[in-house]
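Sharing a structure below in structure tokens format, with a few things to ask.
Apart from one protein chain that is not included, each protein chain of the complex appears where it belongs.
Now for chain A:
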Amino acid sequence: MKSTLGKRALSSFVSLFVLIVLVFFLSRLTGDPAALYLPVDASEEMRQNFRELHGLNDPVLVQFGRYLADLAQFDFGESLRKARPALDVVLEAFVWTLKLALITMTLVTAAAIVVGSIAAFQVGRPFDRFASVLSLIGASAPDFWIAIVGIVIFSVNLAWLPTSGTGTIWHWVLPISVLFIRPFGLILQIVRGSMINALGSPYVKTARAKGVKNGPVIFVHTLRNAMLPVITVIGDQAAALLNGAVVVETIFGFPGVGKLMIDSILQRDFNVILAAIMVTAVAIFIMNILIDIAYALLDPRIRA
């Protein structure tokens, strides 16, 4: 187990470094921040001053070296736009995204396991068919459309929920509902398939032959074994949410890291882009370790 984690850490560190190199140089290829930040009629002198002020005059390799040196001291530089440390800006946003992802994934996981298991138990019957159609729609409907339709129905017409923002618990209902739909559809399908397989396996048949009731068959005997593929998908979906639910955050004015990333890319706020990528990459790395641990707990063969 320890060596597995060690290897994981090392490979993640290498990936992270490659990511830094790629993002750093790619972002420098996208255009000159001086062209974007200064008014169109700014003089060359103003542009020059701006570049000097932000160290953009030096050769790119020198800039990169300086960036790495600062990074080693956890200094992610300043946001060009906000005149604040980039890391502070990113962490503030990341906390919001983390909350959103955690709540959504908890609800998704619980709902998908319950509905998927019942569907697996009733293969071919109306409940199963209904669940399958539901999951298919969920997995394929576009976020932005559901979000806008949700606002029109629940906020404008029915006046039940606020359109956007973060003030009260009611503000969370629409964004979470929209984010819920796609992973719910996907995970439900996996749970269902995996449960059908497990239910057909010899140890379940034995348990049933011994007269164990349905409830314990599902939740004690089958689920544990059926969960391994499910965990992978849950991990992927959670990673996607952590990476930033860009569309949903943008529409609902949710101050998360996805919206921040898009804004920073449009504004060429290099330091914020890099810090946001690093923070989410580290978060995803930690989540992968957690999934590995969950795997190991569920399947003793992996612990070796």
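FYI, a contact is a pair of C-beta atoms (placed from the backbone, for glycine too) under 8 Å apart; a residue touches a chain by one contact, two chains touch by 3 or more; residues count from 1.
To be clear about the criterion, contacts and distances are computed from a predicted model.
As a check of understanding, state which of "Pyruvate dehydrogenase E1 component beta subunit", "Peptide ABC transporter substrate-binding protein", "Sulfite oxidase-like oxidoreductase" or "Heterodisulfide reductase subunit A" is the UniProt name of the chain not shown.
The record for the missing subunit names the protein "Peptide ABC transporter substrate-binding protein".
Among A:Phe24, A:Trp96 or A:Phe121, which residue is in contact with the omitted chain in the full complex?
Result: among the candidates, A:Trp96 touches the missing chain.
Touching the left-out chain: which of A:Arg8, A:Arg28, A:Lys82 or A:Arg208?
Of all options in A:Arg8, A:Arg28, A:Lys82 or A:Arg208, contact with the hidden chain holds for A:Lys82.
Which residue from A:Ile148, A:Val282 or A:Leu297 sits in contact with the chain not drawn here?
In the complete complex, the chain left out is touched by residue A:Ile148.
In the whole complex, not just what's shown, which of A:Leu61, A:Val156, A:Ile169 or A:Ala209 touches the removed chain?
Going through A:Leu61, A:Val156, A:Ile169 or A:Ala209 one by one, A:Val156 is the residue touching the chain not shown.
One chain isn't shown here. Among A:Ser164, A:Ser177 or A:Asn288, which residue touches it?
Counting the whole complex, the residue in contact with the absent chain is A:Ser164.
Since one chain has been left out of the picture, which residues of chain A touch it in the full complex?
With respect to the unshown chain, the touching residues of chain A are 30-32, 35-43, 46, 49-50, 53, 79, 81-84, 89, 92-93, 96, 148, 151-152, 155-156, 159, 162-166, 250-253, 255, 259-260, 263, 266-268.
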